[in-house]
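The complex is shown incomplete by one protein chain, all other protein chains being positioned as in the whole.
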Amino acid sequence: MTRLTGGLIDRNAPLNFTFNGKAYKGFQGDTLASALLGNGVQLMGRSFKYHRPRGVVAAGSEEPNAMVELRTGARQEPNTRATVAELFDGLTARSQNHIGPLHRDFLAVNDLLSPFFAAGFYYKTFMWPKAFWEKLYEPMIRKAAGLGSLSMLPDPDDYDKGFLHCDLLIVGAGAAGLAAALTAGRAGADVILADEDFALGGRLMSESDALDGANAMDWVASAKAELESLPNVRIMTRTTVFGVYDHGIFGAVERVSDHLAVPGDKVRQTLWRITAKRTVLAAGATERHIPFADNDRPGVMLAGAMRAYANRWAVSPVKRDGDAIAIFTNGDDGHRTAMDLIARGAKVLGVIDAREAAPRFGDYEVFAGSTVTGTKGRLGLTSIEVTRNGRSEWHSVGALGVAGGWNPNVHLASHHRGRPVWNDDLLAFVPSPDGPKGLIPAGAAAGKGGTAEALTDGMKAAITALSEIGVAASEIALPKAENMPSEQAAFWHVPGTKRAWVDFQNDVTVKDIALAHKENMKPVEHLKRWTTLGMATDQGKTSNISALAVMAELTGKSIPETGTTIFRPPYTGVSLAVLGGGDTGPLFRPRRLTPTHHWAEAQGAAFVEVGQWMRAQYFPRTGETTWRQTVDREVLAVRSGVGLCDVTTLGKVDVQGADAGEFLNRMYSNMMGALKVGMVRYGLMLREDGHAYDDGTCAQMAEDHYVVTTTTANAGLVYRQMEFAHQCLWPELDVQLISTTDAWAQIAVVGPKSRELLTRIVDGFDLSNEAFPFMACSELTICNGLRARLFRISFSGELAYEIAVPARYGHALMQRLMEQGADLGATPYGTEALAVLRIEKGHAAGAELNGQTTAQMLGLGKMVSAKKDSIGAVMSRREGMAAEKRRLVGFKPLEAQTQVMAGSHLFTQGEAQTMTSDQGWVTSSCYSPHLESYIALGFLKNGAERMGEVLIAANPLEGKELKVEVVSAHFVDPEGGRLRD
Amino acid sequence: MKFSGFKVVKEALTGHKGWTPLWRNPEPKPAYDIVIVGGGGHGLATAFYLAKTFGELKVAVLEKGWLGSGNIGRNTTIIRSNYLLPGNEPFYEFSMKLWENLEQETNFNSMVSQRGIINLIHTDAQRDAYRRRGNAMMLVGAGARLLSRDELKGMVPFLNFDNARFPIKGGLMQERAGTARHDGVVWGYARGADMRGVDIIQNCEVTGFKIEGGKVLGVETSRGFIGAKKVGVAVAGSSGRVMAKAGMRLPIESHVLQAFVSEGLKPTIPGVITFGAGHFYVSQSDKGGLVFGGDIDGYNSYAQRGNLPVVEDVLEGGMALMPMIGRARLLRSWGGIMDMSMDGSPIIDQTHIDGLYLNAGWCYGGFKATPASGYAFAHLLATGRPHETAAAYRLDRFERGYVIDEKGVGAQPNLH
Partner (left out) sequence: MLIPHPLLGLRDSQEFTYLGDANLMHRPDATAENAEAQFCDYVFQRENPAGVHRELWFHEQGDRSWLVVTRDTTTHEILGAELASNVKLGAAE
């Protein structure tokens, strides 16, 4: 054990866990990383490219090395940072990205080959022979690449999403964030305090600072207690604010139960959309390292992280108690680590300070003007080489802390592309002043990392933020604190001939940067892309600035001249599942059910998705073994008796007002103004670009009242378009619109016996052909007083009606019709029979009205009235539209029992089949039980003039072609006698 | 310098001392025969083919930032030629053929990887539409396969076959489709063009056009005036802004498209998969990240960043289609400016200003078009005639009524 004294772990709550199958013990309050270190485990992973043995580098979410596969089975979670994985009893974790055991990774051979794997090498080779890329090189690369693996099983956990609103969002609950929260909370503002950690305090948990002369955690505890008592403050721990979006909207993920073995009845994570009037960014800072030769061995870590492990988790990062620890620093901060380690009883070799005038703050050795120039220890650090003025000596150590300075966490402040600004005093980038509106950086995130200045800055930021939204806040009494010494030299890396790592995970070394420079990949974005620097899971948090400094040195420019990088969401990795928010599986999209859905279900109907609607597809009966049998029966029943079909899904728009007729005249290409009350007209709508858009019926119920229908697919779109025309084009017209699609259940009653059936349910309404002819409509009552609307329209070519009742009566109406029609052979039919009926009749539907066709093509050219203006009329007459010669026609296969596949292309017999010889295509096809033949519709060049011609319907995709005869699209009753009888 | 495995080995053994700059950083000359505005994929490809295929010697590419800083550096790297309409499909197939030889042509490994694309089918109507498309692909030799549900299950068993809101009924596959390494494409073309004498000038923003008597004489830039006999503009999302400097309005709106990459994972997804019932398409990079995207945000934008609703929409689709990706993490998201045209198809044409040429309107499909776009634009600039596969991409097709509308949604760019 390498546990020290003190710390914020609960020694009375030991926890068992396994890593690579081996059992260990830790404590409540540990992370996986601290618990492993506490067990003397330094080796935790392998690097991406060279498979170098790696240990933990950081103590937070920026960790590039200690990545594990957490949990097992369907909950297996790759690339989990051991540094933020809270320990729970029974936790299992495995190291990833190696073949064979972690300490003997077969792929470590890559490290020996590293001279061949220099920056950009793969762009220069693997080109010969050509076919080898997909067959050999790439599969090899893909297999070796990647980090952890997925279980390939569906995620079993639940996720949620929600909205939150507040006056002030505070990101980060360290010294600055807590001061801001207390200030705003006491002022009565609605506050959300969010922190990615599971406890409040931020860096205060990892330092040994005193506040008001006592342990800083005492103050944190009292601040927490006060904030919890304020009803206007919401504390959200385990919550990462990952992205800044427009108008004060932030994306945040709360890890509700990732610290538990299984979520139980809770969700695993929640996605919060937080709308904040103002935001204080108190996200702290991230430490950077100093590249030197072989600086990547397990045991080499950031000095601030080492301090955190010692102070917060009471662990020493060495393998064995008694191993010495050294610190390598370019400033005062490294010395703090030495002091804290000594205070906790660890053995410290000393501080190697690159500065000649290195200070000494306590009783430890200082190697002034010295650098670390080499390390040894294959699977864990055993010794370091310290060099001063060219003279080197080796020292035995078990761990090395590296302190290269701190980078403010500017990430969220640059999500709106505001570029961070270089600060020469801090030797770091600070948030851009033109960051997201309403976001105020504070504390270490603003470059004010001293405890005293962070507290004050947090308080002031809250006061400023609230004053901008009219909330008066007063200064609060802050605890007495100190700013620790933070002098620092601009010392960025130790020059040398061996490899010195800049980006640990992606194995980018100083040499790689030098090579990029030599090859003119100097712009920082080219550097990143050429070397993959900063593209690892830590997004360059620990590497970007060091790399910029190296490139700056090579180009002879300053760091800000060399470039900056901005950051993009998310701040840290966010699970894909929580972004989907649980709307998966059958919940992916809403299901709209028709009024007769449950009735149809009871009849054993098969259903089909039509947009969001579920529609009955066909109604199988006992003895029917194929869907075709069922559909053929339904079609024949309609044509010989009476069929019933729920057509509620067709869009319905109620149009009222003195100018309703004029309005519709402008919406439809054909004349609608001259319609008569009680009559219906088929209408064609164009898009303003002149193409056919939608068709439907327009029924005039009264002088100032119309009911129009649209296709199912376009119901919402046509209504939107009508509102656009009404509000944006012609608001002066007296017309009101409302969509009534869901308000009315509509059932098509179709077939020669439809009149007889309806007669049995109407309340004395005269249905005779004279009183209620084809294309008539009326309001009426049925079934003793139920309000209804009746339309005599036909999609099938048969005598047919559509009857509408308030939606809640739809189910009952269908039952009543079935009862009353039993002796007439009333037959429910679904979308398949509906399609057969309309193809037999030659009516266009979705495949013909696909947005690419014109009224001319559909044979409806005459419906575009030249006597008036309507949407799309002018554009429909453009040169190219007029020159369009394809027309909707019917096809019959020469062999009646061979299906003409929709999607086949048409060719003249004997011609080569190319795109230029293409004569058209088949849009819809079906078997017509009426004609006892397959039939089809399609668009054919000069189609109207080619009746009787035999063409090839080619389907090379499925290796088929057949001969078809061009016929009229109206296969059934072309004269239209039946529907008028 | 010729890149090869031998060269890599030789340099590895001799300390990488022999590598030279991939391209020069030349000072702009006073004048060129042809100036290409825009150092993205299309601009650099144009310059490459102008020099290599059409023998143009005095060519410059002007880039306001760093090479490849636009959409070529921010996309989901998909290459495919699975279009429907005669105006498009031959062009994209021409592009695919150029992709297939790209590495040998540029002597640069752009990692063209033909791992296939599958468009999923969820309804019978969709299958009919895909059959029509697949047959169009067969007609130009692009190749296509209509997959049954069972075939699909064998290929991509991890999709949600059993518990889906919109059941998977099959797929249309193009086996020759796949991905290419986007940055590698930029660098390959840039290096190839530079080697052949093209001046690639970074940090050189075009601030205006010099036009006299209806003829373009050159461009004003942040680095001074540069004369040109012909100017070709290939600036994607910035087309509106740049062409406004020549007094032109375009049938184009600029929209933001977000794209996403997950943290690295061991091999998970073999090729490219597109979800026909949601807005989601995905592949896996050689490095192991899942690269995915969805719809554009839907409003005009030059901000190069999008909003959360689309992020959620994309991942809803992703999780509905492949619920086994849930425990992977999103690494990075980004936004690019898409030059959304009025029919969803591009423009490669002369303008009414003599000597000024336009290459624009790529919507969010510009990456796969890069080689053919460059070739066809070079052809037009060098010969004055459109390339045979790009003849439909005329600027006047809108007013004349010859739109190429693959989706059939009309003149509303955010629907394409």
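The letters A and B name the chains in turn, as written, and every chain counts its residues from 1.
Going forward, a residue touches a chain if its C-beta (ideal position, glycine included) is under 8 Å from a C-beta of that chain, and two chains touch if they have at least 3 such contacts.
In this text, all values refer to a predicted model and were calculated from it rather than measured experimentally.
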item	value
Option from A:G55, A:G120 or A:G248 whose C-beta touches the chain left out	A:G248
Touch with the omitted chain, as defined above, among B:P86, B:P270 or B:G298	B:G298
Sole contact to the chain not displayed, among B:Q202, B:N307 or B:T389	B:N307
Touch criterion as defined above, residue of A:N16, A:N483, A:T555 or A:Q727 at the omitted chain	A:Q727
Chain B residues touching the omitted chain (full complex)	240-241, 249-254, 298-303, 307, 309, 342, 398-399, 411-414
Hidden partner interface residues of chain A, rising order	245-249, 275, 416, 437, 688-689, 716, 720, 723-724, 726-729, 731-732, 869, 873-875, 877-878
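Note that only the chains that are shown with their structure count from here on.
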item	value
Rounded Å distance, chain A centre to chain B centre (Cα mean)	22
Touch list for chain A against partner chain B, complex	48, 75-79, 97, 115-116, 118, 121-128, 130, 133-134, 138, 141-143, 145-155, 157, 161, 243, 245-246, 249, 251, 271, 273, 415-417, 511, 515, 518-521, 523, 525-526, 529-530, 532, 537, 539, 568-570, 573-577, 579-581, 583-589, 591, 608-610, 687-691, 693, 846-847, 850-853, 875, 878-883, 901-905, 913-916, 918, 921-924, 954-958
Of chain B, residues touching chain A in the complex	3-5, 7-9, 11-13, 16, 19-25, 65-67, 69, 73, 86, 89-90, 103-104, 107-115, 122-125, 127-140, 144-146, 158, 160, 163-167, 181, 183-184, 187-188, 202, 262-268, 277-278, 284, 286-288, 303-305, 307-308, 311-312, 314-320, 323-334, 397, 399-403, 405, 407-411
